[in-house]
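With one protein chain withheld, the remaining protein chains of the complex are depicted in position.
What follows is chain A.
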Amino acid sequence: MATSLPTQTNGSANHDDSFTQKTGLARMLKGGVIMDVVNAEQARIAEEAGAVAVMALERVPADIRAQGGVARMSDPKMIKEIMETVTIPVMAKARIGHFVECQILEAIGVDYIDESEVLTPADHAHHVEKHPFSVPFVCGCRNLGEALRRISEGAAMIRTKGEAGTGDVIEAVRHMRTVTAEIKRAGSMSDAELRILAKDIQAPYELLKETAKLGRLPVVNFAAGGIATPADAALMMQLGCDGVFVGSGIFKSGDAAKRAKAIVQAVTHYNDPKVLAAVSEDLGVAMVGINCGSMDSSEKMSGRGW
């Protein structure tokens, strides 16, 4: 059962009005599905399916995986076409640490930037300093320390990393369960113990303390990386996520429009197995997928960033 995000959280050391606006948009996306799209036509399908936002990128993670090479920010022209086509928010991905890609995305007016491990990292050590931007950021995490480091840098929204482009939900579940378990543990600690934990998980103490008190991350937290079915989406919601990103799972499946609609319904009615059963019916072929258990660790994207 998800813990509600309180109406007022700090979520950052240098909390200000602009951070309220950034986290505010993320709050408006809650209970919704954000879909990866590679062109205007797919963006329209996503919008018609009831997506709350689209993520514009050149290749979905499954193709990045298959084709290899360096994956970079998408062509601004393609992103702009998508922005002109749909009225819902448009997000776009920048490489980890590539603050100039972020400047470009801000200049063309995207609504959210995903500093994403799905693209090839541009910096071996640094993530982007996100507070100075007026556009909000979402970042991936595998555990509590990573989530709080990103929030401290200015991320206004967090998602699990999962394992993008696999259609295998196990890593998203692992990351969500890890974050939840760590927050639960922190919740029972004294201030002195929290200081040690902050050092161990390399997270800012104040943010960790706030998180422990809230019993959840201080910003909106979505699931991502391997969600391919309505049941996967509802699973992540029941595990406490605020919403769901679906990447390759939709447009690598047999009937994209139908599956997209079904996943949207599943995220709203995640606690109603009868609705979940109805929407899971007759969706055609799911994305083939890759079993994460058979992957070499060097093939995994979730290890990118720290």
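Basically, a contact is a pair of C-beta atoms (placed from the backbone, for glycine too) under 8 Å apart; a residue touches a chain by one contact, two chains touch by 3 or more; residues count from 1.
In this section, contacts and distances are computed from a predicted model.
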Protein name (UniProt record) of the chain left out of view, among "Cyclin-like domain-containing protein", "glutaminase", "DNA-directed RNA polymerase RpoA/D/Rpb3-type domain-containing protein" or "General transcription factor IIF subunit 2": "glutaminase"
Touch criterion as defined above, residue of A:88, A:104 or A:257 at the omitted chain: A:88
Among A:109, A:132, A:254 or A:303, the residue in touch with the chain that has been omitted: A:109
Hidden partner chain, touching residue among A:47, A:163, A:182 or A:210: A:47
From A:121, A:136, A:167 or A:305, residue that would touch the chain that is not displayed: A:136
Where the unshown chain meets chain A, residue by residue: 4-8, 17, 20-21, 24-25, 27-32, 44, 47-53, 83, 85-89, 106, 109-112, 134-136, 261, 264-265, 267-269, 272, 275
